[in-house]
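Read the structure below first, then the notes.
Heads up, one of the protein chains got dropped from this complex, but the rest are sitting where they should.
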Amino acid sequence: MTTEILYFAWVREKIGTGAETLDLPAGLATVADLVAWLAGRSPGHAEAFADPTRLRAALDQNFVALDAPLGRPREVAIFPPVTGG
Amino acid sequence: MTTEILYFAWVREKIGTGAETLDLPAGLATVADLVAWLAGRSPGHAEAFADPTRLRAALDQNFVALDAPLGRPREVAIFPPVTGG
Amino acid sequence: MIAVMVDPTPIDIGAEYAAIAVDGAGGIATFAGLVRADDGVTALTLEHYPGATEAALVALAEAAAARWALSAARITHRVGRMVPGDTVVFVATAARHRAAALEACAFLIDRLKTDAPFWKKETLAGAERWVEPRDSDDAAAARWRP
Partner (left out) sequence: MIAVMVDPTPIDIGAEYAAIAVDGAGGIATFAGLVRADDGVTALTLEHYPGATEAALVALAEAAAARWALSAARITHRVGRMVPGDTVVFVATAARHRAAALEACAFLIDRLKTDAPFWKKETLAGAERWVEPRDSDDAAAARWRP
């Protein structure tokens, strides 16, 4: 099963793409584990994910803390804190 | 010296006019004294001024309590509590 | 920039909005009060005290501009006969930051209800009645006392 990973704002810019479809390895217990794994994919990923305190995430469009269980989402989004309105 | 007396809302309707120019007698110390004197001018005035607690006033467009000193205003307005907006 | 108007012509929301959107404003708050058809009301007639009413609105707008950092404040109040759905009053505030615009707008409409000489008469079932002042308006105005 593949997972759609979405990036927004400067996370997207540093990685160089807004979306990638990936086969996630077994053993990723939390969102933070996924972020750590993604950081190894490229220097851009590494830079985007260097400081996890600056990241927020959503699993299937539900906002979660980075220490939330990852489960088996179809869509994961990783992004900075929001600054809208 | 004459004084312009203005009436608004149901005070105006009961009296039958929105303005009258009057020579005020000596001895009216407060706005309430003026109201009591005006009440004697006609049955309409008497009805309009029957319950002074329902009246508000302005002297030269400054809102005052009925027990305020009358002084020698050029314009006195007598009206119900406001209900705008 | 303070502007007040009391006029029998219908309030043009588009024109009001264009007038408040001054350079530099980061936030614009507005409030419109409309005639409701409560209890079968078919018309509302507003009376004011020419001169004194406009002065009271200017004083309110100046108080708001002094208390909050406003770049503009407008109060436009209709008088005369209106029907349900018509806009009776339109208050607009502009400020660099949203909290100032929002609070000043609420202040102006609350205080306007108690501090400006307007009187409302309702027409219903062919009869007319003057609206009585409401305690809730006094309470709303009182919460802005310093």
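The first chain written gets the first letter, and so on, giving A, B and C; residue counts start at 1 in each chain.
Note that contacts are C-beta pairs under 8 Å (C-beta built on N, C-alpha and C of every residue); 3 or more make two chains touch, one makes a residue touch a chain.
All values derive from a computational prediction rather than experimental measurement.
*Asks:* Counting the whole assembly, list the visible chains that the omitted chain makes contact with.
*Replies:* Missing chain, whole complex, touching shown chains: A, C.
*Asks:* When the complex is taken as a whole, what residues of chain C touch the one chain not shown?
*Replies:* Counting only chain C, the missing chain is touched by 13-14, 17, 21, 23-34, 36-37, 85, 96, 98-99, 101-102, 105-106, 109, 140.
*Asks:* Contacts of chain A with the missing chain: which residues?
*Replies:* Output for chain A: 6, 8-10, 12, 58, 61, 77, 79-85.
Following the convention adopted for this analysis, only the chains that are shown with their structure count from here on.
*Asks:* If you average the Cα atoms of chain B and of chain C to get two centres, how far apart are those centres in Å?
*Replies:* About 26 Å separates the centre of chain B from that of chain C.
*Asks:* If you average the Cα atoms of chain A and of chain B to get two centres, how far apart are those centres in Å?
*Replies:* 74
*Asks:* On chain C, where are the residues touching two or more other chains?
*Replies:* Within chain C, no residue contacts more than one other chain.
*Asks:* Among all residues of chain A, which ones touch two or more of the remaining chains?
*Replies:* none
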